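Structure first, then comments.
All protein chains but one are shown at their positions in the complex.
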Amino acid sequence: MSESYKPTTKFGKWFNDRLPLLTLSAHLREYPTPKNLNYWWTFGGILTFCLISQIITGVVLGMHYVAHADMAFSSIEHIMRDVNYGWLIRYIHSNGASMFFLAVYIHIFRSLFYGSYKSPREIIWILGMLIYLLMMATAFMGYVLPWGQMSFWGATVITNLFSAIPLVGDSIVTWLWGGYAVDNPTLTRFFSLHYLFPFLILGLVILHIWALHVPGNNNPVGIDIKKPSKDTVPFHPYITIKDLFALLVFLIIFSGFIFFAPNILGHSDNYIEANPLVTPKHIVPEWYLLPFYAILRSVPDKLGGVILLFASIFILMALPWLDSAKVRSAIFRPIYKKFFWLLIIDVLALGYVGAMPAEGVYLLVARVATIYYFAHFLIILPVLSRIEKTDPVPLSISEPVFSGMPKTEMMRSYKNNV
Amino acid sequence: MNKSGKKNNRRSFLFTASYTLGAVGIGATVWPFIHQMNPDSSVKALATTEVDVSQIQPGKSITVLWRGKPVFIKRRTQEEIAEAQSVNLKELKHPEKDEDRVKKSEWLVMLGICTHLGCVPLADKGEYNGWFCPCHGSHYDTSGRIRKGPAPVNMEIPKYKFIDDNTIMIG
Partner (left out) sequence: MFKYNFRIFFVSFVIFSFSMVASQTEEKIELIKIDWSFKGITGKFDRASLQRGYQVYTEVCASCHSMNLLSYRNLGEEGGPEFSVDQVKAIAANFEVTDGPNNDGEMFTRPGRPSDKFVSPYPNVQAAMAANGGAYPPDMSVLVKARKGGANYIYSVLMGYEDPPQDFQLSDGVYYNKYMDGNKIKMSKPIADDIVSYADGTKATESQIAKDVTTFLAWSSEPHLEKRHKMGMKVVIYLIILTLLVYLSMKRLWSRIDSKE
C-alpha cells in the first residue's frame, strides 16, 4: 500500500517527512483501478488536459489582450496578426472551450449511464456539478471579452435576466453592469473574473479527484469491487497509457478544428465590433449553452424562464436522491437504458431549437422537450427506482455476465477461463 | 529464452520510440508559448526612427524617443570635439576613443540612459562639460564617456546611420 511507501533517496526521505509529495505520487501510481474501464472513462483525464490547456493559453492571451471597450476588439486582432503564434494560441483557446464542453458532456452522460452519481459517490457528483456551473460562468464571461456583437448582446440578454427577480432585480442588474447598460465596467470586471474562475475550478477538480479516490472508480458493470484485487490494475502504467491514447485521439479532433476549421463552431457576428445601437438578427450563445437557452425561452414569463433555467441545472445536483435505484449500471437496467437514450435525444433537440428563433414549430418543440427534461428527472427516475425490474448483476468483474449486454472483453476472458 | 529476449527488445523499442516522439512533440508545442513573448511584428516595425537634424544649432542637442528610450542627438562645437578627442585613454574607466563612438565627429548620437541604474542624465551639467546624472552623481564628458561616479561604462551608442545630411535613421 502506498501508505507504507519508503523513499529511495536520503533527500527523498527528508523531503517526504516534511511534505509527503512522494507518498502522494506513489499513491497515484499504485491507485487500484478497475481493469474493465472502457473509453468513456478516459474523459476525466481529457478534461484535466483541457483545463490546463485553457489556463496556459488564457494566461498567455492575457499578456496581449486589452480589457477596455475601445481596444478589446482590436487587441484581439493584434494577437491574431502581430503576436508571434498569436493566431495559434487564440484559436487553441477559443476551440479549446468547445472541446472542454464536448468532453464534459460526454463525461456527465457517462455518469448518467453507469450510475456513477449514486451512493457512495454523491459528493463527487455534486462537486462535478459545481465545476460545470463554474465552467459555464467562465465560458460566458470569456465570450464577452472579444467585444464583438454577440459578446455584447449575449451579455446584455443574459445579465438582463436578473431583472426578473422581484424587488431587487433591477438593482442587481445595475450592480452586475457597473452602469446602466453593458459597457466598459462590465467588460473589465468580466475579464478579472474570467481569469479567476479557472483557478477555482482547479481547486474543485482536486477535491473532485480526492473524493473519487475514497471509494475508488465506478466501472461499466457498476458493482463494488475490492481494491486492490485481481479485478484492479495499478493506475500507472495501465490507466495512464490508456488515458494518453484517448487524449491523443482527442487531440487529433481538436487539431482538426484549430488548423482547418477554427471558426466553424463560432458565430460570424462576433467578428463585427460591438454596437449598442444595432441588435443582431438572432442572438445565440455558443453551442454548448444552447439547451439551456432553449429552456429559458420556452417559458413565456421572464421570471419563469429564469427559474426553469437554474432549476434545470440544480435538478441535476439532486440526481442521487431522485434516482435511488440500487443497481448502478444501465447495462442491467433495460428500461432505464431506454429513457437514457430518450434524454440524450431530448437534450440534442433542445440544443437544436436553442439555435432557432423562438417561434412556430421550434418553440413548440422547445416546450415539449423542456417538459420532458424535467419529467425525466422528477417523475420517470423516481418511479423507475421503485418499479424497475433490473437484470441480475455479476458478482465480480472477472466472472461472466448472466444476462443483458455482455462486454466482449468479459466474454473473451470467460471463454479463456473455461 | 531467446524468444522472450527478442520480445522484450521489441517492446522496449516501441516504448522508447513513443517516448522520443512524444518528447519531440512536447518541445515543438512549448516553443510558440515562449516565442509569443518576444517582440511582435508591430513592435519590430517601429524598431527604427528617422530624425530630421537640420534645425539643431552647434552646441545644442535634442532628445528623441526610440524603442521607448531617450536618445540624445548633440551637434558638437569644435571645442567639444577637440576636448573629446584629446582625452588620455588611461584616464577612462571604460576606455573608448571618441572616433569610435561617432560617425561624423560633429554629431554625437547616444542612448540617454545612465549605465549605473538607468536614470536620464542632464545635459550641459557636470564637471566634464557633458552630462550629469543626479541620481547617484555620475559625470559624463563630451563624448558621453563616464569620468567620475558609480556608472560602470560609457553611455551606449545605438545602431544608426545618416540617410542624408539632414536625416539620421536610428535602429
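Order of writing sets the chain letters: A and B. Residues in each chain are counted from 1.
The working rule: a contact is a pair of C-beta atoms (placed from the backbone, for glycine too) under 8 Å apart; a residue touches a chain by one contact, two chains touch by 3 or more.
Quick caveat, the model's predicted, so the values are computed rather than measured.
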{"item": "Displayed chains contacted by the hidden chain, counting the whole assembly", "value": "A, B"}
{"item": "Contact with the hidden chain (one of A:38, A:192 or A:324)", "value": "A:38"}
{"item": "Residue of A:77, A:122 or A:183 touching the missing chain in the full complex", "value": "A:77"}
{"item": "Among A:206, A:249 or A:395, the residue in touch with the chain that has been omitted", "value": "A:249"}
{"item": "Touching the absent chain when the full complex is considered, from A:51, A:158 or A:258", "value": "A:258"}
{"item": "In chain B, positions touching the absent partner", "value": "11, 14-15, 17-18, 21-22, 25, 41-42, 45-46"}
{"item": "Touch residues of chain A, complete complex, unshown partner", "value": "35, 38-40, 74, 77, 80-81, 87-88, 91, 220, 230, 233, 237-238, 241-242, 244-245, 248-249, 251-252, 255-256, 258-260, 262-265, 268-269, 271-272, 281-282, 284, 287, 341, 344-345, 348, 351-352, 355-356, 398, 405-409, 413, 416-417"}
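Simple rule for what comes next: only the chains that are shown with their structure count from here on.
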{"item": "Intercentroid distance (Cα basis), chain B paired with chain A, Å", "value": "50"}
{"item": "Chain A contact footprint on chain B (complex, rising order)", "value": "32-33, 35-38, 40-43"}
{"item": "Residues of chain A that touch chain B when the two form their complex", "value": "56, 60, 63-64, 78, 81-86, 88-89"}
